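Below are the structure tokens for one structure; questions will follow.
Apart from one protein chain that is not included, each protein chain of the complex appears where it belongs.
We just call them A and B in the order they show up, numbering each chain from 1.
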Amino acid sequence: MSVRISEYATRSREAIRDRPEVRTAVTGATVAFDEKRRRAYGEVDADSWRRWAEGVKNHLLTHLDDYLAEAEAQLEANGADVHWARDADEARQIVLALAARHSARSVVKGKSMLTEEVELNPALERAGIEVYETDLGEYILQLLDEPPSHIVGPAIHKTLEQVQHLFADRLETDPGGDPDELARAARDVLRDAFINADMGITGGNFLVAETGTVALIENEGNIRLTTSLPRVHVALVGIEKLLPRMSDLAGFLQLTARAATGQPIGCFVSLVQGPASAPGDDGPEEVHVVLVDNGRTDVLLHEHAWEALRCVRCGACLNTCPVYRQTGGHAYGWVYSGPIGSVLDPGLLGLHEAMPLPFASSLCGACFDACPVRIPIPELLLSWREEAQQKGLTPWKERAALAGLATAATRPPLYRAAARIGTRLGATRAARKLPMLSDWSNDRDLPRPSPHTFRQLWRQGIK
Amino acid sequence: MKVALFVTCLADHYFAEAAADAVRLLRHLGCEVTFPDAQTCCGQPAYNAGMSREAVRMADHTMEVFADCEAVVLPSGSCATMVKKFYPRLMEEADRAVQAAALADRTFELAEFIMRRLGVTRLGDGLAGRRVALHQGCHALRELRLETEPAVLLEGAGAEVVPWEAAEECCGFGGLFSVKMTDVSAALADRKLDSLPRVDWVVSGDGGCILQLDGRGRARGDGVEFVHLATALWRGVDGWAGEAMAERDSGGRHGRSNGQAGRRLE
Partner (left out) sequence: MSGSATRDRPESRGDLGGARARILARVTRATATRGKLPHPGRLETPPAPDPATPPAPTTTFVKRFTSQCGEVATPDPDRSPRDWLTSFINGLGDEVNAIAIGADVPARLQPHPPDMPPADAGTAGGESPGQSRHAPAVAGPRNSPQPLHHAVPPEHAGVGISLAWGAVAETGSLILPSTGTRAVQLLPPVHIIWVPAGRVFARLEDALLELRAELPAGVGLHSGPSKSADIGQTVVTGVHGPGRCIAVLES
């Protein structure tokens, strides 16, 4: 997916003004997800669980080289093949080579943000391979040629009416078909795809170093099918997705499901160790795990941003974010949107590429409370903002104004005079022509100052 | 107890009567209130913009102004958070973490001070019959964890705090955010206002949130009446006595009641 982050201001405005149905659909879905998450956190000692998960991931990230080596050794002992990709191009090359080796003509895919990140589908299609996204939401978006707008619910920005229209057009369903009928129509198409596919491609929620287990969470069963029916299974896994031990996986499977959808666990969890070997196992003959860096070591090397690598891609921060709720994910302009996108994208792409995302937040802090691995998103946003100011990536007028404020604030008489003039001026028509205040007054009435300042009241004596 | 009032920029200029109500309330509760005249801005605008050098300068100034005070009270959850939570973080790098932590321990948002420091939960019954919606500023809610305090005080004074679907959602102010991302910011305010139940007042302990919601509400013609928490709590003590109350500045009461409000100020 191409990077369009710099267009955030215009794309968020367009989303809000021109596509009100997006806002309605996204707000409705995220409020519901967030409610479920709160309820599910309430059923357990969520605070201890989150601290534990933070600790496990911190331990992992400070021993990552050892665990990567252990995971690789275990996978190979299980009969799986391990590949390493420094960037998106290498990841694509590895998958394309595997597809060529197996003369793959048809591929089924499980939902994977990493394959969006490395733009795998277009590469496969250019090689003449038919690609089926099999998650229902992803399938809808594939028909529409749109990227996912949410980590967990890729099509939450689409209304039932839009899907009815799309499926009536493409799958010849009844234009008034209910979700059951529509899902059945998609199932019929995809069922054939599963049975005929030469290769299944997935991401990986976790990779357990101790056992070489790729763990995948889902609700539909499409990932179970993708990892079971085709002859070859390829899993693309970000290097930060490891977990040290099997016992850690037990906690993370539950915590991630509670954070993402409020479930005690995903309806289906696939634990993939390697190719089928036992008699009676009808699973894949080959399993390939591609360990992908693509900017993750940059994030790991960053003084502050490394904490964002604890992310388990549950989407809880998106669901609870009041900013995300207004626009949905597309406005953010890249694969990872919402609060986590705003701290991860600058690390993965470089801050310059990710401007102005660190500023696309009111710093309300709801994301931190929701995050199952306690990523301090507001603090990370602030540190990216600081870096942006230091690198001069913000408007100079803004920097000058704040420097002026600091100078005035250390000189009380100057500050009092400036504040009083500024307040009074801000309430006049002239304010509509001032930078910043004119932006304010586009959507809001100007603030009304008190007739007397508090200082005046204090001097007069408060009774 | 001797209490220094840190009035904050917005309260000084836009909510002056609310700040005066905070003084009345503190005196009523037996505190001696002082007002250090050299106080300016806490530095949050610079801090939130990522200009930490500038924020440190302002924090230094504020720490000096309030150095000898027994307790510092702010009629703002956001500015209180700046001093209590962000100064220690900010000053760690500037090598003045100890002083910052000392000030943090003595600094309180108004409702926090009344309940956690003074241990007072009942103020009077002046809000009897009043239906209010409570908008908690995000910092008060998620940094200071004042999850119950303001509602307990309002209810203790007789108000009915009405459930509000978006009660805990951000109003979209966020300082610089409201002018840098103005469309999204306004959409956040719309979400709050669209989901607002029928109430007499919307009460908030943060002037910034009131400016945002009231500014948007007036632009939409909503006619919702906003009241600063300090004013609401003082009315809890003082009730409605005195004609002078209705004549007070727009700082205490923003917006015009257009009949949506069930009961007007006498």
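The criterion applied here is as follows: a contact is a pair of C-beta atoms (placed from the backbone, for glycine too) under 8 Å apart; a residue touches a chain by one contact, two chains touch by 3 or more.
Being a predicted model, the structure only gives us computed values, none of them experimental.
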Exercise. Report, in label order, the displayed chains that the undisplayed chain touches.
Key: A
Quiz item: From the list A:Val22, A:Ala88, A:Ala104 or A:Ile156, which touches the chain that is not on show?
Solution: A:Ile156
Self-check item: Touch criterion as defined above, residue of A:Ile5, A:Val22, A:Val56 or A:Leu349 at the omitted chain
Solution: A:Val56
Quiz item: Just one of A:Ala276, A:Ala427 or A:Ile462 touches the chain that is missing; which is it?
Solution: A:Ala276
Exercise. May I ask which residue of A:Val131, A:Leu291, A:Ala331 or A:Leu446 touches the chain that does not appear here?
Key: A:Leu291
Quiz item: Hey, which of A:Ser6, A:Gln93 or A:Thr407 is the one touching the hidden chain?
Solution: A:Gln93
Exercise. Considering the whole complex rather than only what is displayed, give the residues of chain A touching the chain that is not shown.
Key: 25, 28-29, 32, 44-45, 48-49, 51-53, 55-56, 58-59, 61-66, 68-70, 78-79, 81-86, 90, 93-94, 134-137, 140, 153-156, 158-160, 163, 178-180, 182-183, 186-187, 190-191, 194-195, 210-211, 213, 219-222, 224-225, 227-229, 239, 244, 246-247, 249-251, 253-254, 263-283, 287-288, 290-291, 293, 297, 300-301, 306
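We adopt the following convention: only the chains that are shown with their structure count from here on.
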Self-check item: Length of the line joining the C-alpha centres of chain A and chain B, rounded to whole Å
Solution: 33
Exercise. Going by the contact rule at the top, pick out the chain B residues touching chain A in the complex.
Key: 7, 9, 11-17, 19-20, 23-24, 35, 37-41, 43, 45-55, 57-58, 60-61, 89, 138-139, 142-143, 165, 168-170, 172-174, 176-189, 191, 211-212, 214-216, 218-219, 249-251, 254
Quiz item: Which residues of chain A touch chain B in their complex?
Solution: 9, 12-13, 16-17, 23, 27, 31, 322-323, 325-327, 356, 358-366, 368-369, 379, 382-389, 394, 398-399, 402-403, 405-410, 412, 415-416, 419-420, 423, 436-437, 439-440, 442-458, 462-463
